[in-house]
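First the structure, then my questions, so here it is.
One protein chain omitted, others in place.
Every chain is named by a letter (A and B) in the order it is written, and numbering of its residues begins at 1.
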Amino acid sequence: MAHEATHDHHDDHHHHAPQGFFQRWVMSTNHKDIGTLYLVFSLLMFFIGGSFAMVIRAELFKPGLDLVQPYFFNQMTTMHALVMIFGAIMPAFVGLGNWMIPLMIGAPDMALPRMNNLSFWILPFAFTLMLSTLFMAGGGPAGGWTMYPPLSLQSDSLAYVVFAIHLMGISSIMGAINIIATILNMRAPGMDLLKMPVFVWSWLITAFLLIAVMPVLAGAVTMLLTDKYFGTSFFNPGGGGDPVLYQHVFWFFGHPEVYIMILPAFGIISEIIPTFARKPIFGYRAMVYAIASIAFLSFIVWAHHMFAVGLPLGADIFFMYATMLIAVPTGVKVFNWVATMWGGSMTFETPMLFAIAFVILFTIGGFSGLMLAMVPADFQYHDTYFVVAHFHYVLVTGAAFAIMGATYFWLPKWTGHMYSEFWGKVHFWCSVVFVNVLFFPQHFLGLAGMPRRIPDYNVAFANFNMISSIGGFLFGASQLIFLGVVVHCAFFAKKKATDRVWEGAKGLEWTVPSPAPHHTFEVPPVVRDEELAHGHTDD
Amino acid sequence: MASHTANGQIEQKRRHGVRRTVTVLAIVVGAFYLLSFAQILLMK
Partner (left out) sequence: MTSGSIRTGRIEPNQHRTPPGRWAGIRRAGAVSLALALALCSGLAQANPEPGQLNLTRGVTTWSEVPYFLNNVVLGVCVVIGILVFGAMFIAMFRFRKSRGAVPEKWSHNTMVEVIWTTIPVLILVALAWLATGGLVSFADTTGSQMTIKVTGYQWKWRYDYVDYLGKPISKVGYMSKLDALSDKTRQLHSGLDPYAVTTDGYNTYLINVDKPLVLPIHTKIRFVITSDDVIHSWWVPQFGWKMDAIPGIVNTAWTNINETGTYRGQCAELCGQDHGFMPIVVKAVSQEDFAKWLADQQQASAPAPAAASSAAAPASAQTAAAPAKAGNG
């Protein structure tokens, strides 16, 4: 039994962790410590990005400009998106992957531990560079996170943002290479690819997406940089360029990027639901194939972000059909989650609550996605608050809820203590109520004709904006409960977590002690199918 | 860390596998970076 070897470390697991703070955290090559760093960084960025959102919702609280100048408002919308996407959601998933993938596949660490350290420590510098522009004379980027030229070329902070994005891209690419190398080469003997947890599968596929599209983003922003400072005309019609080409290249990155932010969430939900339903996941292979098909389709739907740029009729039709096709594998996933719950024996701890909310609210985001795919209707929806509502349902109640659920799910394994179930549930119910107060009225605003990214609006939009803002403030405040629960669990909680933590938990990560010792699986564990969450893959 | 691994054979296999994976992926990254420029030039 492999666990005996790791159990030896249980009593003196601090023995292997470096003693000094600097040594331990800055010089770390340990996947668990780096995972923790990623998660802490992501939480910090979540609050910074959230504070930008508070500025936005405060300005939109009622008609009339009361707080900020329009240009600063545009900086807020731009920075909110960049920080949340590249600073909060993506690093959170990388952190979860870092922590859990080696534990789930029985590897001693990531395949490239030193590169792992580098890919994390690039991020604080990248975000310092980007956020510093807010304090400069010309202000931060204000052309939207998509940075469409020619507008983005008018910004003085373009170079800072481009370099920051290059750094984030390098970090993501190194992280992705590391994850693929780990999953393909470091699995314990007997951990076949089709016995891996769905979370590991989702990260494997996500990492391939990252590798394919982050270089394309780097290329696109490099061309912006040379257009602004070195006299090229990639996107300048005056020099024979074409601004629409930027959008094609950007969305070739941008659409897979959307799935980079949701596929690991699918994986997390596919771990949480079977655990609390005490029943194996329904259609394991179908789940894996669905993730793979969504990933494939994500490469051929990019222009559905551009239906209003005047694409040729044939292109409109192709991208509409391809986009609608994504509803099929996504539907399969949702149906399979429901089927996993059906016939189970469910309990509703906080991770399960977040997972159930994810399935319902992500599906609502999927529905509005299907509506947006219909090109004639998209001519109306495009660039309105309907789109804002859509992608916040997918990214907040989708990706962010999955990350929160995952945090509650694995926090006892990380810290060795149980979090406060009461406060976890308070956090859940506050979040799930207020997030709907925040985003649901935005559907109506969009349908009624309110464009995105405007700092002020006609009084006809006043009522729903005020409701949305109130929801926003309360949702933002609710996240302080989350912070409190996590800090309490990490430093003050008394209740010890068992090794298995949850009654229905299956998989290698639950065979190591809680908290997980500094080094695990130094000797590859003996994998026994019945101990795995997905050991019997007869379907 | 890998050096603690008792089983030297597995260690060896992993090392080779990781090297090969990283080489292939690094080439893919470079190719996609260049592809974004190629796409622009081809569509001109």
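To be clear about the criterion, a contact is a pair of C-beta atoms (placed from the backbone, for glycine too) under 8 Å apart; a residue touches a chain by one contact, two chains touch by 3 or more.
Keep in mind the model is a prediction, meaning the values are calculated, not measured.
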item: Visible chains in contact with the missing one; value: A
item: Omitted-chain contact residue, chosen from A:A58, A:A292 or A:A327; value: A:A327
item: Absent-chain contact - pick from A:F125, A:F296 or A:F367; value: A:F367
item: Of A:Q23, A:S132 or A:N463, the one touching the omitted chain in the full complex; value: A:N463
item: Chain A, residues in touch with the chain not shown (by the definition above); value: 63-66, 68-71, 74, 142-144, 148, 150-151, 154, 237-238, 240-244, 277-284, 286, 308-314, 316-317, 320-321, 324-325, 327-328, 331-332, 334-335, 338-348, 356, 359-360, 363-364, 367-368, 370-371, 374-377, 379-380, 382-384, 444, 447-464, 504, 536, 538-539
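Just so we're on the same page, only the chains that are shown with their structure count from here on.
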item: Distance from the mean Cα position of chain B to that of chain A, given in whole angstrom; value: 23
item: Sites on chain A touched by chain B in the complex; value: 29-30, 108-109, 111-113, 173, 176-177, 180-181, 184-186, 189, 211-216, 218-220, 223, 234, 240, 242, 245, 248-249, 252, 519, 522-524
item: Touching residues on chain B, where the partner in the complex is chain A; value: 1-2, 4-7, 10, 13-14, 17-18, 21-22, 25-26, 28-30, 32-37, 39-40, 43-44
